[in-house]
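Here's a structure for you.
One chain of protein is taken out of this complex; the other chains stay put.
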Amino acid sequence: MSSGPAARDRRLLMERSVPGRFAVAIPESDVPPAELPESSLLRDDLDLPEVAQLDLVRYFTLLSQLNFSIDTNFYPLGSCTMKYNPKLNDEAAALPGFSQIHPAQPFETVQGALRLMYELQQMLGEVTGLPGVGLAPLAGAQGEYAGLLIARAWFDSAGKSERTVALIPDSAHGTNPASAAMAGLEVVTVPSNDQGNVDLEALRAACDERTAVFMLTIPSTLGLFNPNILDITEAVHEAGGLVYADGANLNALLGLVKLGDLGFDICHSNLHKTFSTPHGGGGPGAGPVMVAKELASFLPAPVAALGDDGLYRFERPENAIGKINGFHGSFSILVRAWTYMRSMGRNGLREAARNAIINANYVQAKLRDRFDLAADRHCMHETVLSARRQKARGASALDIAKRLLDYGVHAPTMYFPLIVDEALMVEPTETESKETLDRFIRIMRQIDEEIDQDPALLHEAPHDLPNTRLDETTAARRPYLRWQQET
Amino acid sequence: MIEQTPPDLRYSKEHEWVKMNGDEATVGITHFAQDSLGDVVYVDLPDTDTTFEQFAKFGEIESVKAVSELYTPVGGAVTEVNGDAVDNPELVNSDPYGKGWLIRLRVADPSDLHNLLTAEAYEALLAESE
Partner (left out) sequence: MPTTVTPNGPDDSGSPHPFIPNTSADRAAMLDAIGVSRFEELVHDIPAAHVYPELRLTDNTPEPALTAELSALANSNATPGEYACFLGAGAYRHFIPAVVRAIASRGEFVTAYTPYQPEASQGTLQVGFEFQTAVCQLTGMEVSNAGMYDGPTAFAEAALMACRVTRRRTVAVLDTVDERLVEVLDAYVRYQGLEVQVVDSSSLRTPDGAACLMAQSPNVYGVIENMQSFIESAHSVNALAVAHVNPTSLGMFKSPGEWGADIVTAEGQPLGVPMSFGGSYVGLLACRQAHVRQMPGRVIGRTTDTRGRRGYALTLQTREQHIRRERATSNICTSTQLIALMATTYVAAMGKNGIRRIAELCYQKAHYAANRIARLPGYSLPVEGTFFHEFAVQCPRPPAEINRALLERKIIGGYDLSRRIPNGMLVCVTEMNSRQEIDSLVEALEDAGGRA
């Protein structure tokens, strides 16, 4: 009997379908039959799979086993904060009193859910020092978009609609400019200095009466805390602009410093990074937006409020930018984040930041003799290595990343930030033990040696996964995007 | 082997080439451009009869993980679009100066050509940027 990756049955559902099989029995109707609509409105056929329940379970279980996941693998994935996703979070979200309630139920019938949202607002406001909190955004990018809409609405209300420029560092995540464009802002790129931090002089020169917001990821995408941060926020404020913090790297700041104290006006937080909610293989996340007090009336609707009668209700902020999604946020994710924050508490959150920073610096210290550093100084929660020396010896950042997969380690973030050649961005997070980091360090050093000993090991990696490297060129040239009957 | 910089063409600094035939200009991207872009997976080209100024954006060309804008080396109205290159974008890689051409334009002002580089000057530009 053959086994192993090559023998896995990867047939699709429609290729497993057998007419007449089914996985779930449907009850008969218990009401008198009603006349069906005229047949021109009805569909003749619906081509969906017919599979038995066990076959279904085996198929999806097989698929799950083709994945890397935090439960099974180490993910040193920079800027993505792949920390442990506590099991209690999932159990909490699945409680019937949370998972089965309808979003439009009368507020008296959902006091527990509303209270949880209210408390999460309070906690996020406290951790960031930005007390106006909107939980509606369904992802970081949507939180960012909401934050920018708030800035625009605030300027509009102050009669300053001419402020339509978003200043964005060249090291920023792609969502920053994409969200700014959606908010109708003109994107002006601000260069970084040789330390990877925003160039203060360049920023001052770029600020003028058209500046709406300066968007800054802090710590930066190079894993650095900008020592000039107070000068930066002051410069933008002096020019009449607002300062936006991309909270992607908030994990490094928990309990160490509050964004509000540094002069930030708006930020979003990716709950699936900092607050341990699962990535789910690409969502759902949640991206609450936090703002300074004077901007709170512009938050997207609705926000949870506590009335004088001791009851919680949804309210529409006075100058709300409107609704940015169907109901009131990614509630099942909010439950998880609440659970995490309460589990960690004041002390635990601070320890998370401290240990995340120590872990990243440890990896940096143990690899710096083999890999160039994007910035030669202590880092915060992540370190950006450059594989330029390895590239000169014949192996790119991509090759190294793919080879890591063979060792059961997920690839670091590659080729980002764009300002670093052959970037490998490593964020271990605080939930990894020293032994795991030591293993990763050993593997990285071994791969570095393989470049000279057996370069094909890298060029053709991964070798031992369900698939070797995939032909993405043909996939893009001739997109094949759904199952179709082979003719 | 692809001839890297055919001498009979004119070049733009944005790495497009143009070949004149009477008042009709055939436009494509250079060997250097296709090589640095990697495997081309998609080209987005304008409709015929669209009119462009010189150095205007007329389309986009994509590899798997990059996208570049295309600029007209000369101004004019589009007379023909290379449907073969749209359907088989690999032609832009394999034959950038031949079957991988992109559009033809009826040139409005022949003096546009004075703003372009000769093969020699284009090669110098490439050498400089290395």
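Things to note:
As written, the chains take the letters A and B, and residue 1 is the first residue of each chain.
Operating definition for what follows: a contact is a pair of C-beta atoms (placed from the backbone, for glycine too) under 8 Å apart; a residue touches a chain by one contact, two chains touch by 3 or more.
Just so you know, these numbers come straight off a predicted model, no measurement behind them.
Touching the missing chain, out of A:P106, A:G159 or A:G310, is residue A:P106. In the complete assembly, the contact with the undisplayed chain comes from A:N226, out of A:Q121, A:S171, A:T211 or A:N226. When the missing chain is restored to the complex, the residue among A:P191, A:G307 or A:G322 that touches it is A:G322. Listed by residue number, the positions of subunit B touching the unshown chain are 41-42, 44, 62-67.
Please note the rule applied: only the chains that are shown with their structure count from here on.
Separation between the centroids of subunit A and subunit B, computed from CA atoms only, is 39 Å. In the complex of the two chains, the subunit B residues touching subunit A come out as 39, 41-42, 62-64, 89-90. Taken in their complex, subunit A has these residues touching subunit B: 472-473, 476-477.
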